[in-house]
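All protein chains but one are shown in place.
To keep things simple, chains are lettered A and B as they appear, and every chain counts its residues starting from 1.
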Amino acid sequence: MLFNLDGTKPIYIQLSEWLENEILNGNFESDQKIYSQYQLAEIFNINPATAAKGLNILADEQILYKKRGLGMFVANSAKEMILAKRKNQTLKRLVQEIVLEAGRLQVSKEELIEMIKTADIGEAEK
Amino acid sequence: MSLTKVSLIDVVKKQYIYKLKAYSQVFMSLIFLQLLAVLFSMNGVGSMGGSTGGSVELQVKYFSADFVAAFTMLWGFITAILITTKAYRNDDFVFVANRISSNLSNAVFLLTASVVGGITAMLSSYLLKVIVNYFFKSTPILDAPIELLLGIFSTILYVFLFCALGYLVGTLVQISKAFTVLLPAAFFGTLILEGLSGKAGTVANVFDFFFTESSLVLFIVKIIVSAGLLFSGAFVLSNRLEVRG
Partner (left out) sequence: MSVIECSGLTKVYGGAKALNNLSFKIEENKITGLIGRNGAGKTTLLKIIAGLLKETSGELKVFSEKPFNSLQVSANVIFLHDQMNLPTALNLKELLETAASFYPNWDRELADRLLDYFSLNPLQHYNGLSKGMKSTFNMILGLSARVPLTMLDEPTSGMDAAVRKDFYRALLKEYLAYPRTIIISSHHLSEIEDLLEDILLVKEGKEILHMPVDILKEWAIGLQGKTTVIDEWTQNTEVIYTKSIGIDQSYVVVRNHFSETEWQRARNAGIDLTPVTSSDLCVYLTSKTKGGIDDVFNKG
């Protein structure tokens, strides 16, 4: 439904990323209860076990914590953790990919830095 | 989700009600057959005439509801075979059933059918008398109420016996198609062989056993026991039948 179903990224990972975005956007504050696996299943039309997997990834990373019998809650420093994670993993990986691709296309690092400088965030978001 | 616990009686009851609705077409064929039988009976079963030396002529035509009763017994036999066929048997297993509940509810259904058959058979005889009275402008000889009740009662039992027989036959056929040939062969074979040898045959003996019993109580016992045996046989044999197709 709202997910990219071409198989490159598992649904539960896309789900966890969506949840992270929800937290970054401020839809969920620290210590606030986040969607349950059943609510997520209903929203995204998936099996609740898959939704639970997505929630558990975030719980393992301590972005969410479990309260017995009550559900999953947003951790205190969730926002900061997510930003740090994205910077360290995702952004780094994207940088590596750009560098690799630039190498294949025989674009020099200086050219690449120029491209980054002139890249318009406005353009990118369209 | 918690599991449901069911009792056999409960299921048999529900299946019985289900069958009354699902198998309701058999009652239409009952009416049709009985009307047909009434038509056949219109000619009379026998007649007697005589005249005294004078100018009085007496004609007595025997009209009897025997045809109707016989047709109803045949109907019972066929209906019982019908409900053992796949299409009918499988209807049970769509919902909640096991073979015992299916057989029991079938037996109760056949009993109901026999009761309906018996009553309508007797009513048909009245229909016959009414028609005869209308057409021949003669005085019908009516049965006394007690005879009427006895007539209905015994017809019901006879029909039920034929149902039991049909049910066993149908079950045997379901178990092995070979019986479609074997059973008629055995039946007619016995008739022919014994007929040729001139002896009173097995079939005739069976006939006498039931149809010429004069004691009411003994009659009831004979039918109930025989029907019981036939049904039990069918129940036991069908217990391992799979639901295919």
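FYI, a contact is a pair of C-beta atoms (placed from the backbone, for glycine too) under 8 Å apart; a residue touches a chain by one contact, two chains touch by 3 or more.
For clarity, every value in this text was computed on a predicted model and none was experimentally measured.
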Any idea which chains on screen the missing one touches?
-> A, B
So that we can see where the missing chain sits, which residues of subunit A does it touch?
-> 6-8, 10-12, 38, 41-42, 45-50, 53
Name, in rising order, the residues on subunit B that touch the hidden chain in the full complex.
-> 1-6, 8, 11, 14, 17-18, 21-25, 87-88, 90-91, 93-101, 239-240, 242-245
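Assume only the chains that are shown with their structure count from here on.
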Computed distance of Cα centres, subunit B from subunit A, in Å = 76
